[in-house]
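Shown here: the complex without one of its protein chains, the others still in place.
Letters A, B and C mark the chains as written, and numbering starts fresh at 1 in each.
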Amino acid sequence: MSIAATQNRGFGATLWDYLTTVDHKKIGNMYIAAGAFFFLIGGLEALIIRIQLIKPENDFITAGLYNEMITMHGTTMIFFAATPILIGFMNAIMPLQIGARDVAFPFLNALGFWLFLFGGILLNLSWIFGGAPDAGWTSYAPLSLQSPGHGVDFYVMGLQLSGAGTLMGGINFIVTIVTMRAPGMTYMRMPLFSWTTFVTSILILFAFPALTVGLFLLMFDRMFGSAFFDVALGGNAIIWQHLFWIFGHPEVYILILPAFGIFSEIIPAFSKKRLFGYTSMVFATFLIAFLGFMVWAHHMFTVGLGPVANAIFAVATMAIAVPTGIKIFNWLATMWGGSITINSAMLWALAFIPSFTIGGMTGVMLGAASADYQYHDTYFVVAHFHYVIVGGVVFGIFAATHYWYPKLFGRILNEGMGKLAFWLFFIGFHLTFFIQHFLGLMGMPRRYWVFLEGQGLDTGNLISTLGAFLMGLGTIVVLINVIYTAVKGEKAPADPWDARTLEWSIPSPPPEYNFKKLPLVRGLDPLWIEKTEGKGKMTAAEPAVDIHMPNGSIFPFIMTIGFFIASLGFIFQVDNHLWLLAVYFGMALALGTMLARSLKDDHGHHIHKEELEREAD
Amino acid sequence: MNNDNMNIDKINSFQKQQNKEEMKKQIITFVLMIAFTVVAFAVVASGLEAIYAVPLILILAVVQVGFQFYYFMHMKDEGHEVPSSLIFGGIWVAVLTILTMTTIIWW
Amino acid sequence: MSQDHSLNPETMPHDPAKATTEGKHKFFGLWFFLGGETVLFACFFGTFIALRNSTAGGPTSQELFGLELVFLMTILLLTSSLTSVYAIYHMKNNDFKKMQLWFGITALLGIGFLACELYEFAHYITEYGFTFRSSAFGSSFYTLVGFHGGHVVFGLSWLIALMVRNAKRGLNLYNAPKYNTFSLYWHFIDVVWVFIFTVVYLMGMVS
């Protein structure tokens, strides 16, 4: 996407460049682009859902297709839109923020991206190969075992691929932060977005394995006749629910913590104040992560785990309000006494505070187990999680897009369109989801293909659908803005927002090696310190040296293709054993590439200091 | 590779000696581990009742694994602070998971 | 100095596995990976514990398991853990030949372990008709133990690839971290096995 750099090269060369790149910024951009694409698909599915629910007993789509729609909407949005876009920002921004030239495992980074992308493609291929998964994004057994066709198989293999990719990303980020901080960048001087990247990665590390295991069990039951969830042979379907939610609840914090990090960058930048209560913000982040692992059964209050389990999990769940509250009030206190500029990035951040607070508070209401007996599996829950996800995560993504676009692509997004998109989306969002709280309490369960006539649910659903279209319009405006800016936008200076952290001390877009000389960090908000102390730019921590860079490689891509082929083989060997050949071939390709990679020494290359000096400052 | 991120303190007899000391501890560790294993098997072979046997062999396993981590895998050495806190994080999640599966799954 | 350059006593850093940036990355990366693996195996263990009495009328753990073979397997794997410690010891002393030798013994012990496991599975299937599909117990047993076995297979392939690739080159700063991460991984496999013989076999025989 970095237009300037690729203009005078052929399409083939550019493509090859992206297929083989191990540059964290390019990979980050690819994550964001692919995630945005999946967001559009997921949004389209949301619109279809809302059209079906525009009036009672509508027959816009069939019952089976409706279930496919919600499943694909939820799965796509969570795994292939929100998570990867956030990982994209982490990839592109975090190393810049901590003053690193790269991530710890550039090769793995590329592999992680390709696995995610092909996981998403695999999942969506199910539309063509006889039907998408239809057991909900939670895929509860035994419904998911019973589901005909290959839909759920695509779900299993698609998530397995992308899950492996995400896990690699997580490990990579942790190692990067532990080992590659610039001189002087102590842990307690790291920007909050880097902190949340760190904590999110830890969550990924501990949460995704549970999903991996769950998916293996489901895969074995569906494809190889094992009996984990088969009651007749002694299986127990509740195991799936536990495994899914041991993963699933941390996953929602995997989504929201980076968004918190984004807001913790934007709010200080546009209030011209340092973040209020930095230490407690870091502490709260850890506390949320820690508690996040002890509340999963709040999704299972009605399963019949008994009062003891329900009571423990209810109290643990509500406790998360405390660290989250600390954050909300710290943001407010950051703005208090500041000098607030409201532009499109800040608008999203400002809208986030009340919207997310509503979502969080309905979360606490859900946490009261005896009240959840009423809310559970109704539109109240749908309202809750869209408030936190859209009002928190999606707003965060939009905010980050406006804030960091200049850094990543060297151009500033158009303000007018930015504001228009914001208002359309913001109003649409509240129209769509606020009313759903009441729909739920008025007796509308979720995952309902139709609601019946004469049950007092008509108006609410109509309003909700209209709101969804406003959100659609808003999204389209953002899209136009991005395209328009890429072609005609105003060029961005290195530090367009007069911001505080290291990424703004280098050119926009940053050179391949990020920092010509590693900066010396003298405190929190290093760039701001240099600016207020009159220097305006970072001091170097080292003399000019040759910069070591990793070599690009096509191996990650080939390896992924291997796993992709093997996954297709696994899915279809149920029908015809010849497909096992695809499994063998795919695995051989993947493992062979792995072997080749480990046998071939790759020491990377150096950019020589003479070359660097020749480039203008 | 640049010289600056490498400690070129050369190998000397002092370090050799140190490595040897270290190796002795490793052997003691190994002997202990084998001993724990033998005890665990013996407990089961002796037909001790489950209420005594199960906690006993579980404790033996945990201690043995502790040795493995701290000595064989050097978690006791410095430079292992972050890895060990993450391992403990993993163990914490693992404990929660297993506790759930053993207690409330059949509620 | 080039990484490829074989180490000699003149240039030997104290801990060759962590002397380079890449080495440090590998070291931390593997440890964190093991943190994730802990959760992975915990989930398999949890599933197994929940389902271990769900035999659906098929063979139970008491009927199936015997102590002798498991004991043998345990000793094999524990010893292989020690031999890999020896190998790393020789790495630190910059004695490449002895390191390869001890890793070679490690590999042989690992292969021995795998052979026992395969024999065990075959025995259950042919003698008792106890398979992956027999019951929820069967599914969870083969999955847990099989995933561990899979880790052993992967570890062995990794080790053999390393040994063959570097046989002629000797120890250097590029491959020392690779050997080191392998040995950590191998110890972890042993750790998991300790819980498997305790929870699956021993507890299966007492209750």
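Quick note on the criterion: a contact is a pair of C-beta atoms (placed from the backbone, for glycine too) under 8 Å apart; a residue touches a chain by one contact, two chains touch by 3 or more.
We take it that contacts and distances are computed from a predicted model.
Colleague: I want to check something: the complex is missing a chain, and I'd like its UniProt protein name from "ABC transporter permease", "Heme exporter protein D", "Cytochrome c oxidase subunit 2" or "Maltose/maltodextrin import ATP-binding protein MalK".
Modeller: UniProt lists the chain left out of the view as "Cytochrome c oxidase subunit 2".
Colleague: Kindly name the visible chains that come into contact with the excluded chain.
Modeller: A
Colleague: So which of A:149, A:184, A:225 or A:338 would be touching the chain we can't see?
Modeller: Considering the complete complex, A:338 is the one touching the chain left out.
Colleague: Touching the absent chain in the whole complex: find that residue among A:81, A:132, A:297 or A:318.
Modeller: A:318
Colleague: Who touches the missing chain here, A:29, A:378 or A:514?
Modeller: The missing chain is touched by A:378.
Colleague: Please identify which residue in A:193, A:434, A:504 or A:572 touches the non-displayed chain.
Modeller: A:434
Colleague: Determine which one of A:51, A:121, A:294 or A:365 touches the chain that has been left out.
Modeller: Reading the full complex, the residue touching the unseen chain is A:365.
Colleague: Given that one chain is not shown, which residue among A:208, A:451, A:497 or A:515 touches it?
Modeller: Residue touching the chain left out of view: A:451.
Colleague: Tell me which stretches of subunit A touch the chain missing from the display.
Modeller: Where subunit A meets the chain not shown: residues 62-64, 66-67, 134-136, 140, 142-143, 146, 231, 235-238, 271-274, 276-280, 302-304, 306-307, 310-311, 314-315, 318-319, 321-322, 325-326, 328-330, 332-333, 335-342, 350, 353-354, 357-358, 361-362, 364-365, 367-374, 376-378, 427, 430-431, 434-435, 438, 441-443, 445, 447-452, 454-457, 459-460, 463, 532.
FYI, only the chains that are shown with their structure count from here on.
Colleague: Of every pair of chains, which is linked by the largest number of C-beta contacts?
Modeller: B-C
Colleague: How many angstrom lie between the centres of subunit A and subunit B, each centre taken as the mean Cα position?
Modeller: Each chain reduced to its C-alpha mean, subunit A and subunit B end up 36 Å apart.
Colleague: Would you kindly tell me how far, in whole Å, the mean C-alpha position of subunit C lies from that of subunit A?
Modeller: Roughly 34 Å separates the two chain centres.
Colleague: Using mean CA coordinates as chain centres, what's the subunit B-subunit C distance in Å?
Modeller: 14
Colleague: Where in subunit B do residues touch two or more other chains at once?
Modeller: Counting only residues that touch two or more other chains, subunit B contributes 82, 86, 89-90, 93, 97, 100-101, 105-106.
Colleague: Considering subunit A alone, which of its residues make contact with at least two other chains?
Modeller: In subunit A, 174, 178, 205-206, 210, 236, 239, 242, 246 touch at least two other chains.
Colleague: Quick check on the complex: what are the subunit A residues that touch subunit B?
Modeller: 174, 178, 202, 205-206, 210, 236, 238-239, 242, 246, 293-294, 297, 304-306, 309, 545, 548
Colleague: Sort out for me which residues of subunit A touch subunit C in the complex.
Modeller: 104-105, 167, 170-172, 174-175, 178-179, 205-210, 212-214, 216-217, 220-221, 224-228, 230, 232-236, 239, 242-243, 246, 595, 598-599, 601, 603
Colleague: Please give the residue numbers of subunit B that touch subunit C in the complex, ascending.
Modeller: 1, 3, 5-11, 15-16, 19, 22-23, 26-27, 30, 33-34, 37, 40-41, 43-45, 48-50, 53-54, 57-58, 60-61, 64-65, 68-69, 72-73, 79-80, 82-83, 86-87, 89-91, 93-95, 97-98, 100-102, 105-106
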